[in-house]
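A single protein chain has been omitted; all remaining protein chains appear in their positions.
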Amino acid sequence: MIEAIPTQFIIIFVGLLAVMAFVGLNAIVLVYLERKVAGFIHRRPGPYEVGPPCFPHGILQPFADGLKLVGKQLFTPRGADSILFWLAPMISIAPAIVCFIVIPFGPHLQIVNTNVGLVLILAFTGINVLALCLAGWASQNKYGLIGAARDISQGVAYEIPLLLVVLSVVFMTGTFNLFDIADGQGAWPWQWYIFYQPLAFIIFFICALAETNRNPFDLPEAESELTAGFHTEYSGMGFACFFLAEYAYMVVASCIIAILFLGGFQGPVLPGGWWFLAKVYVLLLIMIWIRWTFPRVRFDQLLNICWKWLIPLAVLNLLITLAVIAI
Amino acid sequence: MENLEYERLAWALLYGHIAIIVIGGFITVLSQNLVRALVGLIMTLFGVAGLFFLMAAPFIALMQILIYVGAVSVLIFFAIMLTSAWPGGDESGTISVRKIIFAGLAAIAPAIFLGMAAILKPPPSFLIPDEIEVGILGRFFLEDFILPFELISLLLTVAMAGAVVLAFEMRRKK
Amino acid sequence: MNLDLRLDTSGDFYARKFQPTKREDTLILNMGPQHPSTHGVLRIILEIDGEYILRAEPVLGYIHRMHEKMAEVMSYPQYLPNPARTDYLHGLAWNWAHVAAVERLMGLEVPERAEYIRVITCELNRITSHLLWWGAYLLDLGAFTPIMYAFDDRERIQDILQRITGSRLTYCYYRFGGVSNDIDDRFIEETRKQCSRMKPRFKMFKDLVTDNFILRKRVEEIGEIPADTCRKYGATGPVLRGSGVPYDVRRAEPYSVYDRFDFNIPSYDTCDAMGRYLVRMDEMQESIKIIEQALDTLPEGDYIMPKAPKKPKPPAGDVYFALEGARGKIGFHLVSDGDKSPYRLKLRAPGFSNLSLFSEVSEGVLIADAVSILGSLDLVIP
Partner (left out) sequence: MSEENAKPEKAPDKEKEVKKKEEPQVPKYTGYDYDCFLAPQELLKAVTKLDHADFFLEDVSCVDMQEGFQVVYHFDRFSQPGRVVLRVMISRENPEIPSIYDIFPGAAWHERECFDFFGVRFTGHPNLIPLLLDPEHQGPPPLLKEETALKDLNQLYPDRVHTPVSPDSEEFVKEINNCSNQKSRNQS
């Protein structure tokens, strides 16, 4: 019976495991990175003393965080819809893992090479919105509800310029295949699409921040307004799932930006995987940097930025791209 | 031989997806809670997307997820949150037998039609269906079927405008 | 599961008193008493329509400690540590208000050096208060970093004050007729160093934060309080000066030695949160100006009256003493019957009057703006 299972399924299964490990590892690194970078920006050392002295610079901090989250009591608030309440964090994290399957981490490091990779990522990242609003709604908390409402309008609005910008790149390359898109760019920075599509890069980056609910667009969980927004009522692993998902989507967004605009695994001298990782982490660092620097925008401003600026600009960018291609 | 194994797997997957669709459908219909019903609907939509995958149409499957799960059901969710519908509302209450019969008939009727169509004019079946390229699909829409395609978009625009008008009207009444 | 959160008839006394209006699609939201942006235990009941606030009603009293009653059962010296607790950020001003009210009632002549010391320490305390406000306000607006920068300076000032006053937050430094401790050269040197350190910092704060595009969008034209509304509600301090009225008790009814210093009273007639923000930023610089002048002209002499009464028994009568705290006008209404404890003491907390504006100003604004307005009022809930 085992030989009946096609090799591709085995690859996918092993790949999924690898991806989960990758997501977990990334989360660990990012938690540490976020704390340390925040500390650097705040001019303080950040986590410093966790565990015995053989682990300097608080390097065990993410593990301590994880342990704390795992050890916490799972708590379902009274009146909450318990099934949906606990389904939501899972819905949030699962699609994030699926997204990693089609990402080409290197010239030979891709689990599934499909022609519709880009669409797959766009489709599965869209599910996160649903998870967040389910969480907000099911927790029977007014802050959660407002957070969910904010998340929907934000997620739906920013998906539009995002798709338009992706379309411009797709029109340039003529494919949805992530590997081909990355492969189409040269090894040197001036051969990357960021030089052909600078506006698209900026729009995509802003939209990615908004879609991943990162500051300055972290309105669904704006803690000074809505305590914690949609995850107000979550404790322990429920919260950890959202937390993991947020980091996972950050990584996905960075991967996509790296592939679409920064040449993916392309780069001189070093092997592709390292280039890809370096690009992704530079983007992640920029995201963290932005988070600790800017105040939060207001909700109507957030939507105004999208509808009045990003969408027209994205359309304009698309038209210019089309014109250039047609010529 | 290998094809046969594939086919067995395909059947298993097919029934699995059908089960997902049916269960999702029942959740949608029978759930007292609108949001749970919506979750059932999403489950159904995922099942349908899986069927598209099985038919080697991953693009359409992903579009199904992107548009229906990612956009339409989110909008439905928004609508549910905006309207104050709760289990004590006018939708709840005991259901009369007549209603159940009518509902059953309404559910069976399309099934009979589709089933008859499938039996009378069975579509050609392939062991391993071909994947159609996205480009061909696009050309299909924009060349052969341009008129229906555009009409659908017109319909959607009209529906959207209508929804906005209705919403404004309701607001004015208050 | 009840989706209709509006028909939530449970709730406490205040929620029941806060009747929803006749509109159907509104939501009653409790902000606080434990909420990140209310800084302490303020609670605001909001009626919201989507993201817009229809009505807001602050509920307070969660940590009201009845200082007025305490004053009636304590003797004057026993009550000395209390006033600073009413405003933990600008404790020295309250401490000052208390001792000054008693001094006025008794007609005590405070030595000049003591007055200078009071001015210097009180202004230092004002800077720490404004710095904390600055950091916390930006935290409300979602910027995490500035509070760390603010605390950097604040901690240094607190170190300076700690050596002299013995405490870091709830000071009890002033005594009837002077201060408890003389300042020394080290204090003067450290204060001068801190003053010169802070001047370029303000420029950095401006470049880094005040000129930030997103911040400006969040505070400009938000929470406009016309000067007349301030008058009707008795709002004072930066709230009033942010509405274009250059009223400062230090200038209007000069107490202590403030009339000898040259300082401006910043005021902005934009009336919005930005105006209040800028007033406070400018005020810190003015405070530094005052401190430097005071250090330059610090007279020699006693730091406390030679015959300062240990157990004052002011004559019968009443006195109203007002001074300018970081949050506005602090008032002490002291009624004495000639005994060793006050007959009646009424504290006028500036935050009390300033907060009562909130329900009027926050009508029809977004929740995010309400947070911004609430922050810009700079409240310490007594």
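Think of it as A, B and C in the order they're written, each chain with its own count starting at 1.
To be clear about the criterion, contacts are C-beta pairs under 8 Å (C-beta built on N, C-alpha and C of every residue); 3 or more make two chains touch, one makes a residue touch a chain.
Note that the coordinates shown come from a computational prediction; the quantities given were computed from them, not determined experimentally.
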Problem - Neighbouring shown chains of the undisplayed chain, as defined at the top - result: C
Practice task
Consider the whole complex, including the chain that is not shown, and state which of C:86, C:256 or C:376 touches that chain.
Solution key: C:256
Practice task
Since one chain isn't shown, list which residues of chain C touch it in the complete complex.
Solution key: 12-14, 17, 60-61, 64, 66, 68-69, 72, 104-107, 115, 227, 230-235, 240, 245, 247, 252-259, 314-322, 329, 331, 333, 335-338, 343-344, 346, 348, 352-353, 355-357, 360
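Assume only the chains that are shown with their structure count from here on.
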Practice task
Quick one: point me to the chain whose Cα centre is farthest from that of chain A.
Solution key: C
Exercise for the section: Express in whole angstrom the distance between the two chain centres, defined as the mean CA positions of chain A and chain B. Expected result: 28
Practice task
Report, in whole Å, the distance between the mean C-alpha point of chain B and the mean C-alpha point of chain C.
Solution key: 60
Completion exercise
In chain B, the residues touching two or more other chains are 33
Handout entry: Where chain A touches two or more other chains, by residue
Key = 81, 145, 149
Handout entry: Complex contacts: residues of chain A adjacent to chain C
Key = 38, 41-44, 79-81, 140, 142-143, 145-146, 149-150, 215-216, 218-219, 222-227, 291-301
Fill in the blank from the handout: Note: in the complex, chain C contacts chain A through residues 1-2, 5, 27, 29-30, 35-37, 48, 50-51, 138-145, 148-149, 152, 212, 214-215, 217-218, 366-369, 371
Problem - Interface residues, chain B side, partner chain A - complex - result: 5-6, 8-9, 33, 35-36, 39, 42, 58-59, 62-63, 65-66, 69-71, 73-75, 77-78, 81, 131, 133-134
